[in-house]
Every structure is written in structure tokens, then in C-alpha cells.
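The complex appears here without one of its protein chains, the remainder shown in place.
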């Protein structure tokens, strides 16, 4: 399986052309659109999307990540090999969002030009480099053939949740989905074991609002009710039952959210 | 073939992750995106989309319908087996929109948790239940293994067209497509045999406008002309040649449309 993650959207034929190249080099390879609507050039969002997704894919999947503001400049392209998957991405910090979770990872710098299309454009390495390299990997190419191993990997400055002296957990909004669900960087791991056992005592504060208790389903909150719930990516989410929490809270990425517990 | 029908849209990776799960459990299964832009939580629209589509799919197709406002609550999940297809959907009336058309249908309640992902979230049953169950069915699992047969199936209150005493057929708008074509619930069956033989005598009234005659093509109406035509789903549609009938009529779902015949 080759899974594609880009900020190319669906207006143009960019994604379609990448698939053409892949199928030319790897006939019959199953291609999955993981997501093509990452905010343009938003490397952090791409990393977040991938972090919540990769574990669900088959062993051997090649993830092709083309969110690449530096295309055409001297930025490197990396391949990260893990026990289950391969990840192709520019060396712009995208992989750093989740790579710490995966032990036994190896990085290669993609430099073997014999794998690229014959003519490489200045602006569309997704087609000219990423697609043919992914196809070669899907056909069984040993990642060692891509180029030299490397240990130098760019990383983003991630805002991690912090626990203050009075026991309040302080995080922030990292993503808003199509339904207006507001997703925070407070993982189940960061909240546990408190959350499981003390679900009803949780107090979430965001955008001047206070939510008491964690819900198990949207319906629990009643029509148009604001609620907090452990989301499907394993992070605390703020939602409105039958509506958009984003519209109600007017919140954006980076806004603060705190979790404390009633006594 | 596994065909997906959701209200997840394309902004997020929800659909992509479902495909990852499916391909992990059913390697190589062809997956088709039937539609992912059903209006959020609009069960009726999902049922309508499926009603016009399922007959065109190969025998053995598994339709996976995740328009599911009740996710995380106690709502049941059903599998409808028909002579040609399988349909997975929440028991929220979605299947009731068209199931009456299909004889010899059997319903199963999907309760066999051994088919689900190990950890089932509160908010994303598409990934945790629907996808792995669909994969199992695509791999040949007997639907009897999903759970007990059931005859209790939720249904929506569908507005059917009515014929008034003076012979006028009265229906309503049920869908507006991307081109602004306004699709009604007046099927060819409801209109026949009158329509075929008396095409030129048809009078359609909608939004204060009157359309005389049924067209055979958009071009017949002249540039920007308003027209009525038997649409591709088998329902009467109102269109503007080279434009949007929705924009011209300012009509919405539920608005009335009538058909009568000139003497």
C-alpha cells in the first residue's frame, strides 16, 4: 500500500498525476489518499494527521508526505524506516511530530537520482521524486539503495502540555476538523490515570467556557450541548452535539485549554 | 468491492484511516468512494444518495454507510443482506429510504465484537467497527456470523408524493447537486405513463415559476433557460442550462413542486 499525504487539495490534477507516475512504476499498487487537505505548507498539521493515522495501516505501507514549502531549494528528502512502515518526507520537521513514539527507526537521505523521473522540475517533487521513489519502495527496493544513512533529522518546536504546580494540565488546540471538533494536544496518556477513574470530576476550560465531566458520546450532551470527549486519535476533543465547537468557541490552533479535577 | 458512503468530507484523514483498516484486514480489496459529502448527520440524504447508486455496483459489493449522529450511544448497527449486495449502516433509518424496493432482504444486528478493532473509540465507529466488519465481509465472512437476525429496523418518515383530487401530482425537493440541479421525489414511476406519451403537455410548478414541457437535453432550453428533465436517478429534476436552478429558484429541500398536464 502507498498512502499519500499532501497539501495539494483536489482542485488540480497534482494528486492524479502522482498516481499516474506511481502506477507506471509499480503496476497494481493499491494507493490510498490519507489526506490532501492539509493547510497549505502546514508541516505541523501534516505531522499531526500522520501521527493519528499510521498505526492503522497495513505492515509495509509506504507513506508519501508532500507538504513541502522548501521544494526546489536545498532541503533534503528523508526516508524513515520503522519495523512496520516506510515514510518519505522532506526534512522539514514533519516526521519529528511523532517519530519519538516509534523505536528502532532508521533514516536515509534520498539522493539516488537514478530513481527519480528523468527530468525533475523546480516545483513538483511530489511527481518527479516522491512518486517514483515510493513506487520503487513498494516494488521491494531496499531503503539502503535510496542514499546514505543519516542521523541528522530536522525537528519542529512542539508545544507539549505542561502540568502546573497546582495540578492543572495546560495544553493547546492543535487541529480543528471538518465537523468543527476542536482537538487538543492533551493525550489520554497525559491525562491518565486520572481521567478514566474520575471521568465525572474533570473540568475543562477553553475560550472562557467551562465543561464539567467527560462525555462518552455526543448525544450525552443534549442538543447543541458543548462537551469534552476522548477523541478517536487519543486526544481530548471539545465538540458540540449536532454542531460545531469551533463556531461556538471561536477558537483556533494554539489557543489554551486546561484540565483540572473537582475535589 | 467495498463502497464507502459517509459525511466525513475530505478535509480530514477519517476516510483515509478507514481505508487503512480495510486494507489491513482485506488486502487488495477494491475500495470505491461513493460519496463523502453527505450533509453532516443527514441520514435522509445519505439514504437518497444510496438509493440512486447501489444498482450500478457489482454483485457482492459491501456498502459501508457511516452517517451516524448516534455514534457512541446505544444505537444498533445493522447489516442488510440482499440478493446482490450487503449494506452496513447504523439503525437510524438510512436503509429505510430504499429498502422497500428490494425483495428478499435479511437484517442482522452487528454485535460480534471479535470482528471490531481491539480498542473501540466513542466517536469513530467508522474506523473501529464499520471498516473491519466490512473487510471481514469482503473476505467472505457469512453475515450470520455478525450477530442475530432481526426484523426490527428503524425507519424515517419519508414524504411521498401525493396525487390530489384534480389529478395534480404534488411532491417536494429532496436534493440539490453540485451543479445546482434541483432533484425532486417525483419518480418516473409516479409520473408514468402520462409523462412518456405527453412530454410536451407537462406543466411543472416550483418556486412561483412554471415550466412547460419536459426537455430531453439541457441545450433544448437555450442559454440560461429553466427546464424540467427526467434526471439520471430516475427522478424529475429542475435545471438551468449552463447555470444553477438552485440559484435561480432559491429553493431548498422540502419545497413543493407540482406536476399537471395541459388539456
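First chain written, first letter: the chains are A and B, and each begins at residue 1.
The definition used in the following text is that a contact is a pair of C-beta atoms (placed from the backbone, for glycine too) under 8 Å apart; a residue touches a chain by one contact, two chains touch by 3 or more.
Note that the structure is a prediction, hence the values are computed from the model and not measured.
Screening A:5, A:21 or A:227 for touch with the missing chain picks out A:21. The omitted chain makes contact with just one of the residues B:163, B:200 or B:219: B:219.
Not every partner is drawn; the one left out touches chain A at residues 8-17, 19-21, 23-24, 27-28, 40-41, 69-73, 121-124, 127-128.
Considering the complete assembly, chain B touches the hidden chain via residues 1, 3, 5, 10, 30, 32-37, 49, 52-53, 56-58, 61, 177-179, 215-220, 229-232, 237, 239, 242.
Assume only the chains that are shown with their structure count from here on.
Here the spacing of chain A and chain B, counted between their Cα centres, is 32 Å.
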